[in-house]
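Structure incoming, see below.
Removed from the display is one protein chain of the complex; every other protein chain stays in position.
== chain A ==
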Amino acid sequence: MKTRSAIEITGLSHAVQRTEILAPTTLTLPGGKITALIGPNGAGKSTLSRLIARIEPPPEGTVLVNGLDVAQTPGARLARELAFMGQHTGLASRLRVRELVAFGRWPHCAGRPGPADSAAIARALHDFELEPLAGRFLDTLSGGQAQRAHLAMAAAQQTPWLILDEPLNNLDLAHARALMAHLARLREAGGSVLIVLHDLNFAAGWADHVVAMKAGAVVAEGPPAEVLTAPGLSALYETEIAVTEHCGRPLVLHHLGGVAERRQEA
């Protein structure tokens, strides 16, 4: 079961105008877990997640999602295996929130929603606290509200895999934590998540597996306690980062590096 629901990446690489964005990568993302993808800007995190979600054109190498080759499988079939939410361009459609979330059911019902679809839509609206906004147009929402609406659309797709590219952008602390808790519930129900994160403590607090990328290559992967270490993170981000422990999980003190230096000077 676990191997069937994994994402298996073999020799995946990507170049734009001969500039290598992603070096040949072989990687297995475990099923039934939350995997955090971390790394500095330009590390190739978005590219990797977009390649897996077949948003970018078919590249070198193969990606298998639940055993389905992403490059060969019809899009409609894949849309029932994985949902993706990317970073938004700021062009908002004038759809009502409920209509947007309902489009998440398109892969299942092709525009003719049944009771199961209506239930999934209602559930997604509820999970992302969107009921009060359900009748509002997207272009009248704040950035964080629109972000939640798009997350709810991906959630309504109810796919075994959910791939999120920096979903915490625009979200306040409470909504960010609610999203992570939602992902944890999905995991308990057997779902699998790949999430690109900039805030390392969300990775430390919620992820089961962490993949660190730098300059288009995977440089480390493993459980949070193994990847989120002071030497590892300091090398990854090329700045001094301290790590302590809290409730048995790493706690990253990324803002304290300079403080320690100054204390030594004094």
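In this section, a contact is a pair of C-beta atoms (placed from the backbone, for glycine too) under 8 Å apart; a residue touches a chain by one contact, two chains touch by 3 or more; residues count from 1.
We take it that contacts and distances are computed from a predicted model.
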**OP:** Have a look at "Methyltransferase domain-containing protein", "Electron transfer flavoprotein-ubiquinone oxidoreductase", "Tetratricopeptide repeat protein" or "Iron complex transport system permease protein" and point out the UniProt protein name belonging to the hidden chain.
**Re:** "Iron complex transport system permease protein"
Original post:
Of the residues A:Gly111, A:Pro231 or A:Gly248, which one touches the chain left out of the display?
Top reply: A:Gly111
Subject >> Option touching the unshown chain, where A:Leu95, A:Ala134, A:Ala184 or A:Leu251 are the choices >> reply: A:Leu95
Subject >> Interface with the undisplayed chain - residues on chain A >> reply: 53-55, 74-80, 83-86, 89-96, 99-100, 103-104, 106-107, 111, 137, 139, 154, 157
